[in-house]
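A quick write-up on the structure given underneath.
Yeah, one chain of the complex is gone here, protein chain that is, but the others are all in their spots.
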Amino acid sequence: MDTTPIINNFKSEEYQINMGPQHPATHGVLRLLLTIDGEIIKKVEPDLGYIHRSIEKMCERDSYQQIVHLTDRMDYLSSHINNEAVCLTVENALELEIPERVKVIRTIIAELTRIASHTLWWGVMGMDVGALTTYFYGFRDREMINDIFEETCGARLTMNYNIPGGLMFDIHPNFVKRTKEFIAHFKTKLPEYDLLLSNNIIFRKRMEGIGILTKEDAISFGASGPVGRASGYSCDVRKHHSYSAYDKVKFNEVLKTEGDTYSRYQVRVLEMWESLSIIEQLIDNIPEGDFFAKTNAVIKLPEGEYYQKVETARGELGVYIVSTGTKNPYRMKFRSPGFSNLSLLNHIAVGGKIGDLVATMATLDLVIPDIDR
Amino acid sequence: MNITKNIHEWLFSLMPETTASIVEMVLIAVVYLAIFAVAGLYLVLLERRVAAWFQLRLGPNRVGYQGLLQTMADALKLVSKELTGTLKADKFLYNLAPYFVIVTALMAMSLFPFTKELHAFDINIGIFFLIAISSIGVIGILLAGWSSNNKFALIGAMRSGVQTISYELSVGLSLLTMVLMTGSLQLSQIVEVQEKGGWLIVQGHIPALIAFCIYMIAGTAETNRAPFDLVEAESELGAGFHTEYSGMKFAYFFLAEFINMFIIASIATTVFFGAYLSPFGITENIPLLGVFWFLGKTLLLIFLMMWFRWTFPRLRIDQLLVLEWKYLLPLNLMNLLLMALMVLLGLTIQF
Partner (left out) sequence: MGLTKDYNTKIMTNEALQNLISLWIPELEFTEEKSQFLNITVPPEQLIPLMTQLKSNSETNFDYLFCLSGVDWGKELGVVYHLESTTHRHQLVVKVKTEDRENPTFDTVCKIWYTAEFHEREVFDFFGIQFTNHPNLKRLFMTEEWDGFPLRKDYVDEINMIIK
């Protein structure tokens, strides 16, 4: 018998590959340094800062009214909710009485924003797993919401509809009618989403059982929003630290326990139904009254520290203001949901294939300016 | 075909036999090349319009009537574009790759019987030749991925290699299943069998239907189209193997994809749906209408492939292989046995 050991001349070697900053799956200017063995991901190292504008530093020289406008540019898909976060912080610090009308309108528009963000995400999700048609379906429905926004506040994406103390204008007379039209339209279209993508066998096979995040890890990594809730971690700020008009409406916090990519997908789709129900409950009950509370032209927050969290489409956005009593914040920090959600990417993507990484990343729903700020 | 006969006679009367036949071959090749380059362009247009239709938009409709000149304009643009490349590319292989792909695609075109007479190259191992040719195309893709010195391209090329080698089996076996009924690999013979006894998909009923389904799946995978477009996988690899190609070289890859789609659909038409034969022989006395029927059936199948592409998400590489080796291949082998039994026992439907 031949006993010479078999010498393997073919060495397998890990190699590194740059995904981004210009790559279709990173949805912006995120750069991932991947260490790969064949097709299997060994390490994911995010490299950030390609779109960093130092919003936190800019805030230190701006007045509070100006800061609201900067926040649009963070998570541009939930711009209204970002504005709301800053406004709420300032209002709470000033202990302003906000008219009920403002609270209700803010809530309705925030939920519309959430739907708009989720429809876009849904389209892009499909595109990332190779089903290009979903993209256009998502945009079709988002377009209706954008039209409503445009009519009410003149902008479609970076809305700046909130000001500290209330809203910039009252709602457009058509607002209620068109929102109802949208609800009726979207209720027929949401089941279509399930037909086209959610129940597709290829899609299910690709999404189920990959990128698993346990509840403990979700909490420890500071996951929030749909990412956390898909792991069974109840983290809906609207429920736990209710703000605006969320305490007046009934809605469910969508929770899944699997923690895989498909459950993250499902949470977002089901959340659109919940958002629809919130809007339905409020749209007929917008109270009459002022659309803003009077504030001083120069807002000076009393000395102290203020923190406010809100639930954006991506998760928990925290605004931390350290004020020394001047018209500018002394230190302003945004705790963005995308930043924490990105930090767990390495944890859940390792061991998967390149295709898995793309699908997993799509369900984290990263918006890069939100991470970079 | 009188014109072709006249040209043939005129050529042979003009010069010695060998020269004449060479000139004739060149002439045929040029005609085919021109027709299919244009056909490829219109397939691109068709795909764009079909995609637009699926995706609630209009698609190209500005250049020419209903956008008919759009892809012509695109092709002109691509011709006039600068050919860029990577510095450290393996220049020879890098330049060779696109030609490999387009040449093999065009070579296969010569075999199809568009009508009884319009049949350029009726080789007696027709089906075998087609399978062989279509698998050479993958060498071009591998070369492109390897030589362009780009990791994304390399991953795409490796995926392509794995995919084509796997799905070749299913394409071959499902066609072999049909060949059992015809007893010949020659395409004209296959059509003849169908002329006598009805389309093969009807003759072979259940196993033929299974073979057709497998063939369409494997054929879609062979052409690297969605849901099997892992080779390009734009959301994963950017553009896959042709990341570093531009201008006309890119256009060759692009065109080859569409011509390959045409080939896969044409093979299916010839083997399953009676090539140029009209349904129930309604236009049997007008032979030229065969072209219409052939192209009509082919386009229908192409539409089916476009439908796949714009509906399904992409598979993952391991799922792709699992599908082939664990499901399609055993099914195919069993189907082959079933067909052999049927032919042996004479259970095929004959008109």
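First chain written, first letter: the chains are A and B, and each begins at residue 1.
The definition used in the following text is that contacts are C-beta pairs under 8 Å (C-beta built on N, C-alpha and C of every residue); 3 or more make two chains touch, one makes a residue touch a chain.
Computed from a predicted model, the values in this text were never measured in an experiment.
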{"item": "Displayed chains contacting the withheld chain", "value": "A"}
{"item": "Which of A:Ala85, A:Ile171, A:Val254 or A:Val358 contacts the chain that the document leaves out", "value": "A:Val254"}
{"item": "Contacting the left-out chain in the complete assembly, out of A:Met159, A:Leu342 or A:Met361", "value": "A:Leu342"}
{"item": "Chain A, residues in touch with the chain not shown (by the definition above)", "value": "48-49, 52, 54, 56-57, 61, 92, 217, 219-222, 224, 233-235, 239-240, 242, 252-255, 302-307, 309, 316, 318, 320, 322, 331, 333, 335, 339-340, 342-344, 347, 372"}
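The definition used in the following text is that only the chains that are shown with their structure count from here on.
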{"item": "Rounded Å distance, chain A centre to chain B centre (Cα mean)", "value": "44"}
{"item": "Of all residues in chain A, those that touch chain B in their complex", "value": "15, 17, 23-25, 39, 126-133, 135-137, 140, 196-197, 200, 202-203, 205-206, 353-356, 358"}
{"item": "Chain A-facing residues of chain B, complex", "value": "51, 54-57, 151-152, 155, 226-227, 229-230, 233-238, 310-319"}
